[in-house]
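Every protein chain except one is present and positioned as in the full complex.
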Amino acid sequence: MSNKAETKSEGFLQCANCKKILFSVDFEQNLRVCPNCGHHHRLSATQRIDITFDPGSFVELDRDLRSVNPLEFPEYADKLAAAMERQEANDSMTSGTATLGGIAVTTAVADFHFMGGSMGSLNGEKITRTLERARESNCPAIVFCASGGARMQEGLLSLMQMAKTTAAAQRCSKAGVPFLAVFTDPTMAGVLASYASIADVILSEPRALVGFAGLRVSKQAGVGKVPDDFQTAEFAFNHGMIDRIVPRKEMRTTLITLIKSLGGGKPSGA
Amino acid sequence: MSNKAETKSEGFLQCANCKKILFSVDFEQNLRVCPNCGHHHRLSATQRIDITFDPGSFVELDRDLRSVNPLEFPEYADKLAAAMERQEANDSMTSGTATLGGIAVTTAVADFHFMGGSMGSLNGEKITRTLERARESNCPAIVFCASGGARMQEGLLSLMQMAKTTAAAQRCSKAGVPFLAVFTDPTMAGVLASYASIADVILSEPRALVGFAGLRVSKQAGVGKVPDDFQTAEFAFNHGMIDRIVPRKEMRTTLITLIKSLGGGKPSGA
Amino acid sequence: MYKTHKEWERPLYELEDGIAKLKEIAKKEKDPQKREQQMAKIAEYETRRNRYVEVMYSNLGAWEKVLVARAERRPYTLDYIQAVFHHFIELQGDRNGFVDHAIVGGPAMLDNRPVMVVGHQKGRTIQERQLRNFGYARPEGYRKAIRLFEMAERFRMPVITLIDTPGADAGVEAEARGISEAIAASIFKMFELTVPSISVIIGEGGSGGAIGIAASNRVLMLEHSIYSVIAPEGCASILWRQAERAPDAAKALKLTAQSALEFELIDEIIPEPTGGSDKDWPATFGHVKSAIVKHIGLLDKFSPEEVYEDRYARFRKMGIFEDLLND
Partner (left out) sequence: MYKTHKEWERPLYELEDGIAKLKEIAKKEKDPQKREQQMAKIAEYETRRNRYVEVMYSNLGAWEKVLVARAERRPYTLDYIQAVFHHFIELQGDRNGFVDHAIVGGPAMLDNRPVMVVGHQKGRTIQERQLRNFGYARPEGYRKAIRLFEMAERFRMPVITLIDTPGADAGVEAEARGISEAIAASIFKMFELTVPSISVIIGEGGSGGAIGIAASNRVLMLEHSIYSVIAPEGCASILWRQAERAPDAAKALKLTAQSALEFELIDEIIPEPTGGSDKDWPATFGHVKSAIVKHIGLLDKFSPEEVYEDRYARFRKMGIFEDLLND
């Protein structure tokens, strides 16, 4: 199933989940949540930044970094070039600083449309820098996840990003700097099995795909029957892996409340 | 079912588990493990000390402490007096120091025959002192558990022993002093739900009863069916709560090996 | 057979129902004279109600304390959280595969101070009672608590726990997932903290399930709450094989706040409004909030190391026995 809300004609589009034809204006005003079925459609990094942080406060960093093809992996260079051109970004992760309810934060925001949000060297570097900036400036880090997993075209270098990003999160934790992760559709595999799952607080958008392996792999591996809500945010929540499922329109205020209470107990930093 | 090996006539007794008539001499030589069915019969604190520590090395401490009846709980004073006389001890817990394979340890050894090994003020005090001595002398602490739970005749004072003993264990942990617990039949309720379950290493004798509530209570509380091995050491092991099930005759060497490796990594103390 | 807490309060509830009905009638009455008579009758009933409450609660025995502590109209943990704190965000999950709704928790603000609040939660409706497992927390509840305690330590937030449980879940599933270990590990974690912690027994402080999140620097009890090593029914059935002797057991166990204070096992009794916390929620919230604010203020003077040592010293001295050499 495509998760995309497809444009049907000028001013209209169709919800991929309930198939209802929607006014584009209503859809956008509702933060790309279907007014009919409540399905949370995917956002670009830009859209996410716009609806989350204080207006105009986001400053992008790490813009001059570029992915390369260290393994000379077949077709990777072309895919990368195409993604960079189409998405007008250097990676699926957009990193920087912002304010949220007036509080300075560091942030990294994933965009699934860029090579499935996969985590290669550059992606891991941006997350790591985001967490390092948080630690250095004593500001909370907020990471929006959306990823199919590691970027296999960078081989073992990608696997090592799991360690690198988790290590950066460990240092935030040790320094008492809050790290909040928000799962959006989908948050999978190498990303879920590293920094995303050890955030201080984990929020998720409703019905986001959240899991370790592809559904096919899980079915092959397991003998038990597969529950209906398998690998959804709701399944993860009901198995203790997520703190709260937060509808998109409440995400900003929830994050503000959290960073106020979690950041407020210690001597103020930056 | 009585767990006691009953004396049948001079020189013979009957295994309560398999009903076989055994030579007393064989039975004692086999450390009160039934040579026929392998059932580990309960030991007194004295017997346990004899078969565990280096011969003659055990020095009893805390002998001048006595339980009282702070709540003026009905019949408690009489029960206590009877137990003290019969067991020739001041409590179910016997505490002191010893050496094990030449290594100095602090220890507390429970005796179920003394009021079901229940943990009241004095019992908790002896465990706490044992752990405090371990921390102060930088010697491993080894506690043999055997208890039906808290001593209800001392009311809330008994419940507080759960906190007190666990706190003492936390301080050992913080100081890097090893604390080893050995579960023997039975290790239950308030003892299992406090210091016993957070030892660095947990060993158990085979088939010891290990559980939170009486079987009747668990059956009432739960809707699921009760497994055959419910509340045995084997059940606890298969549910990740015990490190190893160690037959009685291997316990001493296992403990020696463990305290050598766990105590050997840090600068030597006493 | 002894009275349950529902039976014990029935006469009072019947009186209150009667008053409510009379008020309805009086509201509709148009004849001023009749209305005056009805109002007088209401006033008389209310006096009788107040007198009844006063008498009933003036000298509660141990068993009546048990009944009051279990009263379903008493405010529960989430009621306190709403009233005493603000900006509470409930966090969920043990990060090990399970969720529990009999223990709730998350960060909140106490005035302008971020704190971590954790407490047992009973339910009021049938559905909520089932969801909350009647306040019997499962291993995952204690493991969630541990996670929140760690978070509090990391971000230097005082910990407030609210205790209200008949005991921990003793079922087969809870045993399989290590209810004992979970309780022990939670106590262990509380002793690790270098941020101040305060526990308030708001209703039932039921044995291991209670102490599992009550190993704090200061432990306060509401006037009519109870704190016991074992439920009186269980005690009676073990000791005398007669669960119906629970009232005798309650007395023997000395499970009242007043006894706990006498034995120096708690630090303070928080007064309840006449007739118990259920009769005046706002007044109760006010008393609880004042007590928490006061004790946090006192603990704030301690360094992290002192907070840690103070907690150990508090529990270290608990226990009564003779020392033949030194006494």
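Which chain is which? They are A, B and C, in the order written, and residues in each are numbered from 1.
Just so we're on the same page, a contact is a pair of C-beta atoms (placed from the backbone, for glycine too) under 8 Å apart; a residue touches a chain by one contact, two chains touch by 3 or more.
Computed from a predicted model, the values in this text were never measured in an experiment.
In terms of the touch definition stated at the top, the absent chain reaches A, B, C within the entire complex. Although one chain is not drawn, the whole complex shows that of C:P75, C:P139, C:G171 or C:G275 it is C:P139 that touches it. When you scan A:K20, A:R66 or A:R86 for touch with the missing chain, the hit is A:R66.
Only one of A:V105, A:L122 or A:L262 touches the absent chain when the whole complex is considered: A:L122.
Taking the whole complex into account, chain A touches the unshown chain at residues 64-68, 70-71, 73-74, 120-122, 124-125, 128, 150, 152, 154-164, 166-171, 173-174, 189-190, 192-198, 211-213, 217-219, 221-227, 230-231, 235, 239-241. Where chain C meets the missing chain, the touching residues are 95-97, 139, 143, 176-178, 181, 185. Summarising the interface, chain B meets the missing chain with residues 173, 176, 178, 197, 200-201, 237-244, 254, 257-258, 260-266.
Here, only the chains that are shown with their structure count from here on.
Taken pairwise by the contact criterion, the protein chains link up end to end in a single open path, with no chain closing the loop.
In this assembly, A is the chain whose CA centroid lies farthest from the centroid of chain B.
Rounded to whole angstrom, the centroid-to-centroid distance between chain A and chain C, based on C-alpha atoms, equals 40 Å. Put simply, the C-alpha centre of chain B and that of chain C have 33 angstrom between them. The distance from the centre of chain A to the centre of chain B, with each centre set as the mean of the Cα atoms, comes to 51 Å.
Of all residues in chain C, none touches 2 or more other chains.
Annotation for chain B: no residues touch two or more other chains.
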